[in-house]
Every structure is written in C-alpha cells, then in structure tokens.
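One chain of protein is taken out of this complex; the other chains stay put.
Every chain is named by a letter (A, B and C) in the order it is written, and numbering of its residues begins at 1.
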C-alpha cells in the first residue's frame, strides 16, 4: 500500500458536522455514540487531510442559543478553524427536526410556519456568511405530503419559489455573497417530497426571480433511491451550469436513505461521478454527506471519514489511467464516442432532410460496448 | 349500473394505434394476437365513444412505404376518420424499433444515424400535420446507455438540443403548426435513458432555441417506474405551463414498463391525476398509452379500451363529489389547504425577519391528515 | 353513511401499543406527540370497537423495570383489560432499540449479546403468556449487515435456528402454550436483513427443531417494500399452514418502511388480502402494525385507528359482493379460475405423456382478464 491516496487540503474534501457527528440513532434504535464537539471534529478532520467542514445552523448553535452564547461558541469554533486552516465552504438550515416543521417549512400550509422557516434560513445564511461560506444548501425534507389531498402542489411551488426568492433578496440586501444550492430528494421523511430529483429542481430554478443565484447540490444517495443513475444527473446539472455543490455517499436503489461511506456501494457509479468531476475540472468541494454505520465506536467514525476520502483518491487515479490506457482509448474510438461532439447538421437542416443513408450498413455496425465496459471493469478491479 | 360512465367524444379520449393494436409480444414470448387494421381500430374506438387516435409514423405507414402506397393508405385512413368523426390530435415517430437505432437516435454517436433520425422525425411531423395533429410527441427510448463510458452525457444533451431545435425549425419553415411534447422515461429499453423524468425534460426545455414550442407528454407508467408519484409530476408540469399532452395507464413501482389499463393499479394515484386534470381545466386529450394483457383475445382488447375510459369517468365523478362533500371540505379547512395560496410575505421580507411566532403553539397543531385521507379513501371506495 | 362499518370485538381487530402510541419521531425529526399511557390506549381502542392490543415487552415495562414495579404496572394494565374486555393475543420482544443490539441480537457475532437476546425473549414470552397471549412474534430487525464481510450468513442461520429452538424449548419447559410467528423484512434498519421475505422465513422454519411451533407474521409493508405483492405471499403462507398472525398497514414499493394506515396506499392489494383472509376463514387477529402520520395530534391518532378498521370492514363487504356479483362470477368462469382446482393428471403421468392437444385452439383462447379486472376495479370504486 502507498500513501499516494493520502488526502490533502487541496483535494477539497469536506464533511458535514452532522456526518461524523451522527450519533447512530435510527427509526428503530436509540443513539449509540455520544455527541462530538464541533471543535474536535474540526481538529480530527484537519489531521486526516480534509479541507473543511459544513454545518446546519443547529449543528453549531443549539436551537435557542442566546446571542451571548452564540458569540462564545463562534469564537471557540473560529479559533479551531484558524488553528487548523480548515474552512466552512457551505452552510445549511435545519428545517426538519423541530415539530413546528412537521407539515412543511417553506411550503407549510400555515403561513406562520413558512415565515418562521424563511426567518430561520436567513439567520442561518448570516451565520454561514460569517463563517466564510460561499454556498447555502437548501434541502426541503419536510416539503411534501403523505395524504395528497392535503397539499396543493402548484400552490406549494408558488410558495417554494417565494421563499427562495426571499432568501435571495436577503442575500442581496445584506451582501452575503452566497449562492443557494437546492438539494433534491424523492421521499423520506415525507411520502413524497417536492422537487424529487435533480431534474425537477433544475426546472424550478428557471422560474425564480434570480435564477443565476441558485443552483444544485445533487446527492448520490438521493438520486439513487429512485433508481436514477447519479453520474448522468450530475452531467445534466453541469450542462445547465448549475453544479454549485455536491454530496457524495453511497446508497442501494429502492431503500431507505442509507448515506453509506462513499464507494461502499455502487463502485462503478462512484467511479463515473469522480470521472465526471475530474474531467469537467470541477473546482468545488468534494463534500461527504454520509454517516458511519451504527456498529461503530468513535474510532470507527474516523475510519469512515478516512475511507470516504481514500476511495475518492483511488478512483481519481483510475480516471487518469482511463485517459492513458491505450486499449480503452481504442475502444472509445470504436464506440465513436468523440463523434457525438460533431454537430448533426453542420450545414443546416436542408442537407439533413436530403441525406440518404445506407441503413443496413449503419444497422450492422458493432459498437464494442461489451469490450469497452469490460476494460472499465478491469480498470476498476485494478488489473489494468 | 348506469351508463353515466359512457364515453363520448367531448371527453377527449384518445388511444394510440399501437395500444389496442399491441399484438402481445414480450421479451419472453411471441405475438398472440394478429395485427389490427388501423381502419378497424378507428371504427371500433369511435363506436366505443373515443375522440380520436394517435400514431407513430410506422403504425400507419409500414417502414419503406412508397409514395404511391402512402397515398393509398392515407386516403383509406382519412376516409375512416371522416366517416366516424375521429381525430388524430397527436402523432409521434418510431425511433426505436429498427436496428439502426440500437445505439441511439438523436444522440447516437454516429452522426449519420442522428441525421437519419432527424429526417425520419421531420417526415413523421409532416404526416402528423397532414392528419391534423397539433402535438408531436418525442419519446427518446434509445437515447441512453448501458456502458456509461460509451456516452458523453453532456455532448448527448448538446445533440439532443440540436435535434429538437432542428425539428422546431422544420415546423416553423413548413408552417406545420405543431407543438412538440417530450416524453420522459427512466430506463427500458436502455439501462439509463436521457431525460429520465418530467423534471429533467422540463429543465432541458429551458435551454432550447424555441422553448415555447416544446412541452411535455408525461406518462403515468414512466414516472411511477422510478417511484415518483405521478400527480405531483403533472402538477409541476402544469405549474411551468408545459403540459402539452398526457399518457394515462397503470404501473407498479420498480418493475418493467407495464402499460396496464388505466386505473388497474394505483387507484389513488389515478384519482389524483384525474382530479388535477379536471381541477385545472385541462382541455387537451386524455390519451391512453397502455396495452391489453397478453391473455386477451380480440374481444378482450375492446374491453381493455372500454375500461380505460370508464375508470376515468368514474374517477371524474368522484372529483365532483370531492368538491361537494361537506366533510371533505371541512377536513381541507382543518388541514389549512387554502392557506397555502396566501403569500408568505405579503408585506415584504423585512416583516418576515421581524416576526415572532409562538413555536410551541404552531408545533402542537394537528392537521387532520388521517381523517382527510380516510375520507378520500371512502370516497374512492364508493361509500361517500 | 351507515354504521355497518362499525368495528366490533368479534371482528378481531388489534393494535400494537406502539402503533397508536408512536410519538412521531423519524430519522430527521424529533417526537411530536407525548407518550400514550397503555391504559388509556386500551380504553380508547375498546371504545372504538377493537378486540385487543399487542405489545413489546418494553411498551409496557420500561427497560429496567424492577420486579415490584412490574407487578404494579401489570396490575393496573390487567385492570384496564378486565374492565374493557380487551385481550392481548400477541406479544413480542424489543430486540432492536437498545445499543447492545447494534450488531444483531439472535445472530450478533458476540455470544454474550446473543445470550442476552435469548434471555430477554424468554422473559417477554413469560410476560405475553401471563397476559394471555397465544402468539409471540419475532421480528429480527437487527439480524443483518451492511458490511457483508462482517457476517457469515450460514453461521448466522445456525445461530438464528439455535435461538428459535431455545425459545421453543422454553415455551415447552414452562408450558407457556405459545406459538412463535416470525416476521420477515428485507431491510431497514439494516442494509440487508436475514429472512427478508415470507418465503425465506417459511423455508427456515422447515429446519427448526419444532417446526410445528413456528409460523409467520407476514406484514403488508415489509413484503411490499421489495415489490412483492402481499396477497400471494399470504396465500403461500396459508398453503404451508403457517399463517399464525398478520400485520396490516400500507406501503409504497421501494421506499422506507412507511407503516401507513391500512388501505391508504395499495387499495387493490388491500382488497385481495382481505378477500384471502375472509375466503380462507381466517379466525385469527386482524392486527394493525401502522402509525399515524407525523402531522397528527392526539385526535388524529384515534382517527387513524378508526380508519384502519373501517377500511377493513368496507373491503370485507366488497368480498361478499364479489361472491354475489353475477358478472364477476361469469368472468371467473371465462377465465377458468375454478379449473385450476382440477388435477392436471387425474389418471396419472402416462396419460399426460400420451395426450395430444390442439395447440392452436388452446393458444387462441381469450381469458377475459381485462373484463374481470375492470369488474373488480368497479367493485372497489363502489359502482357495483
């Protein structure tokens, strides 16, 4: 084994405070690990080579923190950041834990709840900006319904838009310099969640007041829950210029939200995501939104964090090999991959309509996908 | 039993020629029914009370039809339409059956295949317009991949856009008066299909040359395959002003594309879709893209068609009852459904940021969703 | 509306204390309802017409209850039972909540944990028997794994068998008169759970020491999570003579364990389950293992319970109509449903091998499933 897979800050690995800090509570079981002090988290992750942390408002400031306590907590936390050089590139708002949000937050039927949610978000954006964040993630986990009659989806989208517009207005008014990244999810904890996939959220952005301020935070697990492959989702997000942040983890299709260690399930999908990020020159964060298995003690937590980053780096090295592998490049040519970049109608529609093709010859072509895919399999398995 | 559920043309029920004409071939079995003559289909559906039919180019004109044969076939088909008063409100292109499309159509890696696909689509649009169609559906069933390395998704989206733009150019140049409706599907026959959901297709439209000319043809089965509920998908489509056509059928989550008789699975989902269409004043087609079970003989085919329409009408009647039911309306009030239409910030952001709420009181509210949902269940079960 | 759907004790409706008592905690949210006193639960459910309640050991006796407290609690609880006439036909063991079970219970790798689990189960069976239970349910929610290398499945099945055998031994030794009902589940809270479906559990029973003492408690939601239809699962369970208990609720395929109100999703599936129970003369419990939506206050909890029972009774009435409906009975004949009861080889194999059939004629038969299924749809929708 080599340490060529040792993470370093320039790799831009970040973790939510709530990820390594996850106490192991699940729908059928109590917490199994004591809470982590955010300061310790910063220190340990810095030692492991991470670039920074992200946080929900209440990960750092327990709900109800007084202004004085806020200052004390922030001071201590900043000190840890300064000492370690760790950053906080992203913050987000907890709009799901407290009972007030049980019927929704930005799209709660009760206007008072919606106002509470917008206000809490503005305060969380203030906090994020104060800590140097450039992105504010919005995950609308409670924006949904089980009893369909109870929610008018079109009105809900009106209110969702209004809320995001208000948040943008706050950013502009206060000069917070933030961009907003919507995080789609199909279900859980609600039976159906609004903006269930990357696609729905991308479409929604087009109708906002300041669409340029809003992009996406796609999550591996959330797309995968619906059986939608993650790398095409990220590719479409990039195509629209809307990749503002990304959540890496692992998940099996059609199951509860698992948030496993990156690469622990879906190795091939993980590879293609890393390939896409590396090929596209993504210079943002490689953010892990995952949590350790409930079987782990404190030491297992750090093994979990170490594993997320190592697997990313191992896959990134394979991306380089992919480019350098003569057989793979030859197979890409047989599959005519590059020809997809040629315009279909370089000389206009008229010529397309006049073209005659030899359909039998085109139909008889083999594309060599089995060979190409096998080469990728062997690359992944480490024998290329 | 009453015949208050007898379909009439003003209900706007349409069927694809390929639906009742489906011969019962499946991945593991041969055809079980002989092909239906499109003229017979028109006549039988007219008798059953349908408004019209839709078609793929090759449903009517077998591939390779000569110009002379084309005229003969069209004349005979038009005659049947005229005789019965049936319409052809929608046409589409078969870009999936022939081996030339095995690697894709609009997004095939080989430019010659792409040109063939664009040309075939333009000819299919000509055919549709000739028959009076107002919508041309585009289902990109072969636009996808199994071996991810073989397809650059961002380049594929460039080509997809180029192809749709070329088709719009053709519509404009020829004055065909058509609108295009994209039909999303997550997978099958490809491992992953581009524009896998309503959301992805809505987002894609925003980047087209003539976005106003392009909308959606969402399909019950296709969204449901991914576990995404259909009525919120249609609601978001309406919200964006992009419902151009709709495909009604039935499907279980996470299974092969079943295209069952409308209402035969997912009764509750079917109800909410009908409710949405009726509540929103949708004046387009109620189009069935389904096929009879393989167990059926010819008589079963027409039972299938009859059933699709009857179930729609039964559910539409329940939509009226829903509005008139005092208990349901009372439960909607308890759930504060209408209050979602009130702006969150009627007096602006500043007031929102200044508002104090009684969080405990808001958290303690009950929304009565169990009661409301039970009332809807009983409405569906016919005891309200 | 009529009260012909009013539940009465002879309908054998039971609820887990943990179902109406569910405080609304979920993976992303805190509790929203205060705990229900089991005595109040008994009283309220009695008023609503239920037959009894079921319980986990720790639903009644908080973990760590001293022998004295145990007596006090039991006395008070029995008093409520006596007063209301309510029964406790089933009890079960909580082998999932406490951190000690994080790696498993009967199949934990650590033998000390396994012994703890067996002992806790024996004590829970003692409690159940004391309260008059006839069935002890075993749900092995923690018997699984995320990191496959960490569990030898064959050894785990050895230990699972050993544990169930030990529990049977205890029942026999103490004369508890209980039967054990295994409850399968595919995943959640573990990534993969042992005995994931009705089938796997049925097979497992065949290898036990006292297979006659052990049967199943199939659950609607658990089978449905995997996309397996519930009524065929229950039918196979009945076929093996192993339906000892049943858990009714609602669930969408491929999602987190939703445990919705019976009939709120999957109306058709719910009908076929009720039909099977009624047709087979099932004289056991109609047990609801579901919980109210998190949007509900206390009143919503009782609406939830009322709804579960009402929907069962509405569907049961439809079962009677199904039998009495002339068109449905005619359609069953066309589909040759009864002929499946005729032996295939009434005169032995030799005659089968010698039979000539008119394959074309047999292939040409129509079975009228579209018609039959539409009739059932209309029966469900209340217009037959």
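Here, a residue touches a chain if its C-beta (ideal position, glycine included) is under 8 Å from a C-beta of that chain, and two chains touch if they have at least 3 such contacts.
Quick caveat, the model's predicted, so the values are computed rather than measured.
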Displayed partners of the chain not shown (whole complex): A, B, C
Omitted-chain contact residue, chosen from A:206, A:284 or A:300: A:300
Given B:200, B:294 or B:371, the one touching the chain that is not displayed: B:294
Omitted-chain contact residue, chosen from A:209, A:351 or A:370: A:370
Selected residue (touches chain absent from view) among B:17, B:61 or B:147: B:147
Chain not shown: contacting residue from B:12, B:120, B:200 or B:252: B:252
Those residues of chain B which, in the complete complex, touch the missing chain: 24-32, 96-99, 101-103, 141-142, 146-147, 150, 187-189, 191, 227, 252-258, 260, 264, 293-295
Interface residues of chain C (partner: the chain not displayed): 98-100, 102-103, 106-116, 118-119, 122, 146-159, 162-163, 166, 169-170, 173, 186-187, 192, 194-207, 225-229, 231-232, 235-236, 238-240, 254, 268, 272, 280, 322, 328, 331-332, 335-337, 339-345, 349, 352-353, 355, 357, 359, 362-365, 367, 369-370, 372-373, 376
Those residues of chain A which, in the complete complex, touch the missing chain: 1-2, 5, 32, 227, 252-255, 261, 263-265, 267-268, 292-293, 295-301, 303-304, 306-307, 310-311, 314-315, 318, 363-371, 373-374, 377-378, 380-384
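The rule is short, and it goes like this: only the chains that are shown with their structure count from here on.
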Other chains in touch with both chain B and chain C: A
Chain centre separation in whole Å, for chain C relative to chain A (CA means): 37
Geometric centre distance via CA averages, chain B-chain A, whole Å: 31
Multi-chain contact sites of chain C, meaning residues that touch two or more partners: 32, 227, 252-255, 264, 293, 295
